[in-house]
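Of the protein chains in this complex, all but one are displayed in their positions.
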Amino acid sequence: MIKIISEEFDPFAEVQAYQKQQQALSGKYGATNIFIGTMRDFNEGERVKGMTLEHYPGMTEKQLLAVVQEAERQWSILDVLVIHRVGDVFPDDVLVLVVVWSGHRGGAFDASRFIMETLKSKVPFWKKEILADDQSRWVAKNTDGYL
Amino acid sequence: MIKIISEEFDPFAEVQAYQKQQQALSGKYGATNIFIGTMRDFNEGERVKGMTLEHYPGMTEKQLLAVVQEAERQWSILDVLVIHRVGDVFPDDVLVLVVVWSGHRGGAFDASRFIMETLKSKVPFWKKEILADDQSRWVAKNTDGYL
Amino acid sequence: MTVSIKVRYFASLKELLGRSEDMLEFEQVLSVADVWRQATEAKVMPDNTLAALNMEYVDLACIVADGDEVAFFPPVTGG
Partner (left out) sequence: MTVSIKVRYFASLKELLGRSEDMLEFEQVLSVADVWRQATEAKVMPDNTLAALNMEYVDLACIVADGDEVAFFPPVTGG
């Protein structure tokens, strides 16, 4: 399932609620990989007070679904949950949650990472940071995951 | 932190409680990777009713700590929590929880996976499965993560 | 026949142009690049601008049709 939400959310409550609904997973999922992306209070050497996440309603969901479907084609996985926040966010708020349930750990790790990397390069979301002096700036480019 | 526990545990409650204690993480962790290994109700084509997890008290903790320290040397990560269950377990019980907090996603994914793979090959735990007919068998060898 | 399309702008492009969308009507065959020129009075397109046609990424050379939605936006920075 994919979800775009504009309110603060508890990633752990979301995982638990979703997992409970999916009766088919019971006894079958040996591995769960969860990635949580959280807003930091700094970026490129500057303090960041807050951020606004813009998206393209319609295209965002379409591209996100395509990423999940591609992961399901490439790895033998049981279920996927992706939640992405939009709107105004603050440090320590969760920006993105990716959960992959799988029989074995290899697929869970690989699919989770693939979804995150592809989401960051393909799915239309844009971050605008609000700095300590209330100036704002668009984030120009996502990192490659190692910086 | 590493913990060996013989009672059923809620991985989400553990992550949340630990994260709350670690004030130093606030604002700094952009990425959290969580791996949860859960007992399945089948293995090598047979139904498994339950399992007993044996360990070597003292050596298990020592080796687990060494794995975590090696991950901390190899990647730029902020904190690690590993909890491993021992004793009698049943399908859907959580066997292992690995959590890595990091500034960026690359280190969180890589360190989490490294800890899981190394734990499975180096840390003294042994699984004995109880099959549907109450016969039991030692698990001979861990998979390479892709089977 | 008159072709009418919707053009949408996001993030820094929306701010650059001072608006989030345009409705365009025309008679010729237009590519996505032509749509940009026509809608923006031939403003220079910022480096790395991405284009989508009906919510799928496309090359600027793609031809648009009646009822299409064309979008222009900077590199994405979600996650």
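For reference, chains read A, B and C in written order, and residue numbers begin at 1 within each chain.
The definition used in the following text is that a residue touches a chain if its C-beta (ideal position, glycine included) is under 8 Å from a C-beta of that chain, and two chains touch if they have at least 3 such contacts.
This structure is a prediction, so every number in the text was calculated from the model and none was measured.
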Where the missing chain makes contact, among the chains that are shown: B
Among B:P11, B:G37 or B:G106, the residue in touch with the chain that has been omitted: B:G37
Touch list for subunit B against the chain that is not drawn: 37, 53-56, 58-59, 62-63, 84, 95-96, 116, 119-128, 138-142
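The definition used in the following text is that only the chains that are shown with their structure count from here on.
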Closest chain to global C-alpha mean, per-chain Cα centroids: A
Cα-centroid distance, subunit A relative to subunit B, in whole angstrom: 23
Distance from the mean Cα position of subunit C to that of subunit B, given in whole angstrom: 49
Distance between the centres, which are taken as Cα means, of subunit C and subunit A, whole angstrom: 27
Per-residue multi-chain contacts in subunit B, two or more chains: 105
Two or more partner chains touched - positions in subunit C: 79
